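Every protein chain but one is kept in place in this view of the complex.
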Amino acid sequence: MADETSTQVTGELTITLNGTQVDARKGELLIAAAERHGVYIPHFCYHPRMRPVGMCRMCIVEVDTGRGPTLQPSCMLECAEGMVVDTESDVTSKAQDGILEFLLINHPLDCPVCDKGGECPLQDQTMAYGPGESRFVESKRHHEKPIPISDLVLLDRERCILCDRCTRFAKEVAGDPLIHFINRGNHTEVNTFPDEPFASYFSGNTVQICPVGALTATPYRFKARPWDLEQVESTCQTCSVGCRVAVQSSRNEVLRYVGVDSDPVNWGWLCDKGRFAFESVNGDERLGEPLVRTGGELRPARWSEAIASAAEVLQSTLTAHGPEAIGVIGGARLTNEAAYAWAKLAKGVLGTDNVDAQLGDGLPAEVVLGLPSATIDEVCAPGGTVIVLGPDTKEELPVLFLRLRHAVLNDGVRLIEIAPTATGLSAIATASLIHHPGETAEVARALVGQPGLGTDAGGVNSAALEVARAAIAAGGPVRVVLGRASVAESVSWTVEAASILSSIPDTSFLMALRRGNVRGAIDLGLSPGLLPGRVTLDGGRANLSGLWPTVPATPGMDTTAMLTAAAEGHLRTLVLVGADPLADFPDRDLARRALAGVETIIATDTYLTGSSSLAGVVLPAAGFAEVSGTTTNLEGRVSVLSQRVTPPGTARSDWAIASDLARALGVDLGFASVEDILTEISSAAPSHAGLADALASSSDTDGVVVPLSGPTPADALLSFTVPTSDALLPRHSYSLRLVVGRKLYDEGTAVHHSPAMTNLPVGGALRLNRYDFDRLGVAEGDLVRVIAPALTIEAPVVVDPAVPRGSAGAWFNQDGLCAADLIDITAPLTVLQVESLNGQGAGS
Amino acid sequence: MGYLRGFAVTFRQIFQRPVTTPYLIGKGPKAPKPERLHGRHVLNRYEDGMEKCIGCELCAGVCPARCIYVRGADNPPTDPVSPGERYGYVYEINYLRCIHCDLCVEACPTEAITETKLFEFSFTSRADAIYTKDELLVDEAGMPKHLPWEDWRPGEEEFTSGWVRATAPAGDASYEGRVGWSGELGFGVRAPEGDQESRDASGSAGRAS
Partner (left out) sequence: MSNDDGILNAGLEGVPHSVLTAPLEELVKWARVRSCMPATFGLACCAIEMMATGGPHYDLARLGMETFRASPRQADLMIVAGRVSQKMAPVLRQIYDQMVEPKWVISMGVCASSGGMFNNYAIVQGVDQVVPVDVYAPGCPPGPETLLHAILTLHDKIRTGELMRRPGEGAGLVIEQRDGQVDTPVTLGRRGDTPTSGLIGVERSAS
């Protein structure tokens, strides 16, 4: 196997490269070894993150392995001792010249209109190595100009040079072999299967790696030329994987994201949602001015008025009801610096500990911080076992899915999946333990239990459990990807399962949390009972004396508790920092009652959402690519975010809003710039000690994993205790247990405000196993009556083989059937009854 | 009596034809201009009325003064503006930056932008100086649009074509020194200039008037 990323390079050998003796590694490809020593060999099909195929022949060089010099493709040739390579000989240049003339025979010279023109490898290499003119005078082949092969990608077959990069990516890396070569000889072309679009979550990567302009992206089509683009490297905040991206803009408008190859994180890949969400940065509906509710309506106001009015609300609540009557929800959209500023404002100035960056769909902070943590590289290290106990990584953390997929297929990692429905990883998992919703802990217990018991657990049969036990027993470390597989069930089972799994020796955890910078927000104190630096209120109080005016005395409420208190009228003022509980909280009914129950809502957001449109004061915030700072990904890696464009209107960065609010309350947070905050974080947060220096001195842009110097002192860390988990529910044959997961494309802000992606959400429907269909007497697409604890509605049903018998699947935040309407957060597990509309009761 | 000689010189000049250009005397005719003078630009059309500009932004990319702003867009399939997939959706030139270097004309792959010989124009407001696509584009007959602050004279619409070098990428010697003119809607194609040697021999640089 010649894949560079997974081959074990052992042993050193010496080759002669253009007359110089250089070292090479055994198993290393000649093209890679040459590149390492600064000799560039032109190529089209070779990509360091994919298997070589030798399609384009551009990389042929003269190689002498003892039998005289011959032309050989350097991307297919592993280095061998004593090899003599000449990349600049006359024979080599003549061959390169000839290959380019061949490639250009059918390649149209429409460079002026081609989106790739200016950054095109074919163009560049023709200039550098190619013939000045073509001897080909006949007419070139003609195809229909761009044909859409998906909603996001256009294919121009005339320009294709058949390098196999896109098809290899789709098959090998993404596992969506939806495009392929068809026809033969001169008629060979890349295309999709008839009537089957290239509906991959990773299709944008093919546009990026295409060495010509054959694949172009609809959102970028004809928007700009490469030479108008100004670029800055940043970190994607669409999900918590934290892929490195290059943000490219022209005339103060973000026009494209390009994946940057960051070895520990994304390997150059991006998911389509992350790649094309740039359109939402430029959205027309972005908030550009503060809004203040006057006379029952939100009206534009000046910043001074809006800040004064927000501060007045906070001050009066503080005076009349004390800090406990204020709640702050959100913060996962912010940079680390803004999260720290908001933590300082909420906990240090207002004095409330009712602060939570997660919206009832994450894991308790004690679990996130208390379990031993693993990085993505550690999870994907060859020879280990990975237990995925969490969401469908393909839907929620797509690039982590790519890494896991590569680890399983190429590096011999054994993957055990514990989930209530089949996921994108099921097909490649060593053992896929699909269990009854709410019985996660049972499965975990059976997994670590004695082998050979021969009993089923939680709906998983004993044979599958046996395979999984054998995988763990095969040795190597055990890495757990931990998250919430379904928000329709209580978190306690997941926590219990995690604690059971942590008893396996050499186990560490990667937290599969949702939302861009949720890890950074938790690290910097936007979680009840926590202070910046992963310490408890008591553990961190001494550290912050002198920096913060005050520190809350007792731990406050999390989002669920806050919303419950608000619904009951105990919470007077709610601050939403880029949070939209109406759309994102699992129980929409509770969220609705809570927002109606508080006296005033203060919201900072980039768009006017369902929740912020109920607010008394809305402060427009600068979003991604409009602020600089740092962000933390799910493994705790802090990397740098960069500003590329200016925010719309008078929108300000979140830390500046926090600073202004504090000043209006009579306290100076002491920040004049992002750098000031980072310096303060480095000194105030124990886990982030030395961060500013480490980032400044880091030679690459991959970022640094905190804590930099071992774990924080044990007494300051949160103690992690297994909660008393909810009792197992009795199973009824007439009811269905609800499983709520997420799709990559939902009705969230990023997708909703990106025109190219608005058609992509699948829409809401109740998904059932075919077995349950027959039992209920309904057919695909029928409307059924869904009886949930809170309400009864009619919704369409569809067949989904991924959903096991006895469960009902619903996607979160989709049009049509919205899962948040069904979920009752007070119940440990939401159970539905489904009735056919033509009179037959379920299961009767 | 030496000063009389001075008077004589003055006296003689009374009967000489004045060298002063008649321009300005009742807005008299302009001085003749060289054939390759770089004046204000036009955006050309093909004979069928399609715009030549494809919005490729090469002119904007090559412009040393950064005075051109172009944005391309997808040609509407039912009513295409230019041949091919892409057309110039926005085309603006700021004449308070343009230095008339003609690099845009050389860069243009479709001979869409060329320069007229009009150089008599001035603005009282900065906004007037930014020519939009409407103002630059020739009409269906190939006539440039006349703006209130420009001094067009009859017959000046001609010679808006660009002077282009015939080039062979490999520098084929048989192409050396051969130059030609881009086509001009309504006026056809001008005869190419002779090569450098023949022009040097005849000693004339060629005048357009």
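The first chain written gets the first letter, and so on, giving A and B; residue counts start at 1 in each chain.
Convention: a residue touches a chain if its C-beta (ideal position, glycine included) is under 8 Å from a C-beta of that chain, and two chains touch if they have at least 3 such contacts.
Remember, predicted model here, so these are calculated numbers, not experimental data.
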item	value
Hidden-chain contact residue, picked from the options B:Arg36, B:His100, B:Lys145 or B:Arg190	B:His100
Those residues of chain B which, in the complete complex, touch the missing chain	18-21, 23-25, 30-31, 64-66, 94-101, 119-124, 126, 129, 149, 151
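The rule is simple: only the chains that are shown with their structure count from here on.
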item	value
Chain A-chain B separation of Cα centroids, rounded to whole Å	54
Partner chain B, residues of chain A touching it in the complex	110, 112-113, 117-118, 132-133, 145-146, 221-225, 227-228
Touching residues (chain side chain B, partner chain A) in the complex	54-58, 60-61, 71-74, 84-86, 109-110, 168-171
